[in-house]
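Shown here: the complex without one of its protein chains, the others still in place.
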Amino acid sequence: MNSSQHDISSADSLARRRHGQHVLSQIDGDQGEAVIDSLADINPAMAHHIAAFAFGDIYDRPGLDPRSRQLVTLGVLTALGGCEPQLKVHIGAALNVGITRDEIAEVMLHAAVYCGFPKALNATFAAREVFLDRDRKREHAG
Amino acid sequence: MNSSQHDISSADSLARRRHGQHVLSQIDGDQGEAVIDSLADINPAMAHHIAAFAFGDIYDRPGLDPRSRQLVTLGVLTALGGCEPQLKVHIGAALNVGITRDEIAEVMLHAAVYCGFPKALNATFAAREVFLDRDRKREHAG
Amino acid sequence: MNSSQHDISSADSLARRRHGQHVLSQIDGDQGEAVIDSLADINPAMAHHIAAFAFGDIYDRPGLDPRSRQLVTLGVLTALGGCEPQLKVHIGAALNVGITRDEIAEVMLHAAVYCGFPKALNATFAAREVFLDRDRKREHAG
Amino acid sequence: MNSSQHDISSADSLARRRHGQHVLSQIDGDQGEAVIDSLADINPAMAHHIAAFAFGDIYDRPGLDPRSRQLVTLGVLTALGGCEPQLKVHIGAALNVGITRDEIAEVMLHAAVYCGFPKALNATFAAREVFLDRDRKREHAG
Amino acid sequence: MNSSQHDISSADSLARRRHGQHVLSQIDGDQGEAVIDSLADINPAMAHHIAAFAFGDIYDRPGLDPRSRQLVTLGVLTALGGCEPQLKVHIGAALNVGITRDEIAEVMLHAAVYCGFPKALNATFAAREVFLDRDRKREHAG
Partner (left out) sequence: MNSSQHDISSADSLARRRHGQHVLSQIDGDQGEAVIDSLADINPAMAHHIAAFAFGDIYDRPGLDPRSRQLVTLGVLTALGGCEPQLKVHIGAALNVGITRDEIAEVMLHAAVYCGFPKALNATFAAREVFLDRDRKREHAG
């Protein structure tokens, strides 16, 4: 079996991926799935491993509650810089697990001490886009 | 008054710094103070602003609980890389606010998804040094 | 007093912020103020600390002349990468303190030795946008 | 002679640059030349050194075959992050030296292990833009 | 089955890990295994995923030959910086798959164009340590 572990279309791999996509959809909703889908044509193996590994193997581990995972994720992505699309997905995920808008702004202010104001500003403006987007969707649904 | 705002030895600045050092000592214990003291000869203004600004102004804000601040800090420092001395201080601070050793290891595993395994490994080995150091101190005290 | 040091709407904090905004407006003109204003809704505390700390506490210090501060800032922002909006503000500030366009181009060429050509190219293209923008404004005013 | 080594318009410098531009045009085709040309007004010395040094001195060295140079370049640019315009030029160059689209996608998946999925995703989306652009050009030419 | 996908001690997970460690030992020899072992006490889940995911899932994929994977890895680790311990493991792996010492030096020179000389110097000095270590071992064995 193991000799084909790398085969992303084996039954085992498909089961792992399906489970990961279930975890992902619970955390990120439609947005995460959209990232996975957008990889289908160009890098299906990356789509597979983001689902199966990042979400099925790691996010689903009981060692850290969802709020804590998102706080770490926001810290890492703010510090990396240049990952605004991914940051926006995870700002949405942070809202989904109950982190408030004010707390997200506070995360970015706190991060500024350690990674400087420019990256913290970029993260803050990414957050504003997510918040405005949610407001718009709420209005349309209201 | 403001024209001398930058003066780190004014009465206002000293009060700001004293407050910051109080906040710092509650979070990081002796380790944080050691960093501040080590700057006295070479960069006293940096010592001042780490205390007055980073701890007095930011850490003390009520917008985020201490556990959340430390999770963000660990995420940022793991992602930055090359900041192992500061990471070790904040791994200690994380233990001080009740984050467990297993949770700290989980933070680094989670960060690996976003900033890669090499930086996550560096952070994990920094954590081990802090844990071993605490074990040694406990034995000596026991 | 100190127990509320973190309170950005105290009289002390407002005085600190007002002073910082004065320093900022002298360096960056309208552009810096625009960044501060753009944070009002989403992260007012970050706006406060960029003004009060970054400009009131640090920029205003006599330890480094304005030209030197801007040279360091350009070096840091070029090396960080991904901070083009902030870099553009500080390219404007560099022009304001008398650093010439040719010197700014030379800064980016020099930085390439240390942080590589791709980041130096990004910084150069950010500089061009600032220069073109100034040219346009001059024409409209002329 | 050497006292004017820095002079980019000396006969020696022009010969170095001409040779570098020849190497560049063989690797990157029109795209690389476009980057050089785009610097003519703002940073001609950077244009000179990208041609003369990066391509004439380094790329042309026999110590590494063209395929290997491009694999290293893709790895470095993916890890740096925020250099998508340069990455796109070098994804084109990778195709030019015979690296396949599937291999380029695999490079980004492999890089994810070391620099994390967000930067690998950015690189993958940059690759897609290059691939789509080539498809469009082929259709128009067909 | 999937509900316990995250369980690193399930039969499935152990099989995945065993396969990954086999792949790892073929690439990195003892050095890679030493990294895995060094995590046993502090972060066994990270040890598991480096073996099962990074090596069993990714390294073993047929989409890129071993030489190409190592060239990408050297590029990424040189650009990241601060990951010298991991870089040294992969410089050893590069030698194991037939990349020569001169080619490794050339990789670092080539990387300097894109990530600057300081990081390329750090990588070069890491390479020297690996080369000297191999020389010493050969002498002792000779």
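Chains: A, B, C, D and E, in written order; residue numbering restarts at 1 for each.
By our rule, contacts are C-beta pairs under 8 Å (C-beta built on N, C-alpha and C of every residue); 3 or more make two chains touch, one makes a residue touch a chain.
All values derive from a computational prediction rather than experimental measurement.
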For the chain not depicted, the shown chains it touches: A, B, C, D, E
Options B:54, B:109 or B:127, residue touching the unrepresented chain: B:54
Sites on subunit C contacted by the missing partner chain, in the whole complex: 53-54, 58-59, 61, 63-64, 67-69, 71-80, 83, 86, 102-103, 105-107, 109-115
Residues of subunit B (touch criterion as defined above) contacting the omitted chain: 35, 38-39, 41-43, 45-46, 49-50, 54, 76-77, 80-83, 85-87
Missing-chain contacts mapped onto subunit A: 112-118
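Methods note: only the chains that are shown with their structure count from here on.
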Touching both subunit A and subunit C (chains): B, D, E
Subassemblies held together by touching, subunit C left out: one piece
B-E compared against C-E, more contacting pairs: B-E
Fraction-based call for subunit E against subunit D, same above half, different below: same
Between subunit D and subunit C, distance of the C-alpha-averaged centres to the nearest whole Å: 31
Separation of mean Cα positions, subunit D and subunit B [Å, integer]: 41
Subunit D, residues touching no fewer than two other chains: 54, 76-77, 80-83, 86, 105-106, 109, 112-118
Touch-based graph of the chains, sorted into line, ring, star, complete or other: complete
